[in-house]
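The complex is shown incomplete by one protein chain, all other protein chains being positioned as in the whole.
Then we have chain A:
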Amino acid sequence: MPGATDTKPTKPLKNPCNLCQSVRAILKRPKTGQQLCKECFFHVFETEIHNTIVDNKLFNKGDRVAIGASGGKDSTVLAYVMKLLNDRYSYELDLVLLSIDEGITGYRDDSLETVKRNRDQYQIPLLIVSYKDLYGWSMDDIVKEIGRKNNCTFCGVFRRQALDRGAIMLNVDHIVTGHNADDIAETVLMNILRGDLPRLQRCTSIITNDTSEDSSGIETSKILRSKPFKYTYEKEIVMYAYFKKLDYFSTECIYSPNAYRGHARIFLKDLEAVRRTAIVDIIHSGEALSASVQANESTKLPTMANCTRCGYISSNELCKACLLLEGLNKGLPQLGIGHTTKIRRMHEAANLASGLSSPASLSSAVADGSAGEKVKVVTHIKDLGQLETMPTLASV
């Protein structure tokens, strides 16, 4: 690649940049069809993300913000751009990188090496938290136990909690993730296909926490989460990484080569090929549907309490992660899969059969105690001490 284009004889400028008019365009923007040269593209890309951050008031000065970093393209570009904007516009944010080690040999171990290089390149401190430490099970262990079907359920539930737990260890106010416009449109589609209205509502919000009005019944924490790339197209993220020569990792997870999302993704790309605005259209549909869901009183969902076992926020006595762990530790991994109500009933039956007392009284006490509190309800730092004992249920 070095200089291949430079060595060619200069031709009259074809495809001049729509903004500066003086340099050859290298990118056709998916959003607008505009053609831009490299420098103008960098400027527009970064400025749009800055505007998203400012318009949505994502941060306050002095916030400590964790960047969820996987080593992949989106989070690598996010870390780079967050650092750049923080310096350029004096957000005065205290940035840290937070990575989750799911324990997938040949995949996550390699991608974490990329994150470590990013830590050094961007001079941002890094914390890695692992499923093995948090839950006593790596994804490799889980797949050995349950096979390749449904393992993404475990990984998804565990990751969400693990990010929160890491955020608590780092004492941050806010987690930013690299979800881009294409990801959000895919998620909208998937949630529509599954009829999952609460998640449909959440996935379109640029910033979420449980104090917001959409109390959706999904287990999460009081730590803010936001998606500064909500309006950023994947193509531009990849082109930005390519032209900036950013160091990112790009291998498919070895356990999910054909996951549901993959189909939604291909479908979306095919739609986009026919209709340029497909992605924003679908995000808009998601927002419109969410608004009508919110307006409908009958869809009100349960209020939040805390998991009686680990203290994580949950709409049930046991949070989903503890339920899944119980299944794993009892050799009944199906306990965590499928329809939640049915599983929880199975779980209660299993408890009765093994002579365990129902934790109902405990849970109501916790719920009462936490109802009026404004503090981060989730796991407090002191709860982290319990993490070691949590996964290996002594009574099992």
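Criterion: a contact is a pair of C-beta atoms (placed from the backbone, for glycine too) under 8 Å apart; a residue touches a chain by one contact, two chains touch by 3 or more; residues count from 1.
As a working rule, contacts and distances are computed from a predicted model.
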Answer for the undisplayed chain, UniProt naming, from "NEDD8-activating enzyme E1 regulatory subunit", "Ubiquitin-related modifier 1", "RNA polymerase II holoenzyme cyclin-like subunit" or "Cytosolic thiouridylase subunit Ctu1", is "Ubiquitin-related modifier 1"
Per the whole complex, from A:83, A:165 or A:235 the residue touching the absent chain is A:235
Contact with the hidden chain (one of A:51, A:171, A:250 or A:277): A:250
Among A:75, A:161 or A:316, choose the residue that contacts the chain missing from this document, as touch is defined above. A:75
Please identify, in ascending order, the residues of chain A that touch the omitted chain? 1, 4-5, 7-8, 15, 24-28, 35, 70, 72-75, 178, 180, 183, 234-235, 237-239, 242, 250-253, 262, 265-266, 269-270, 272-273
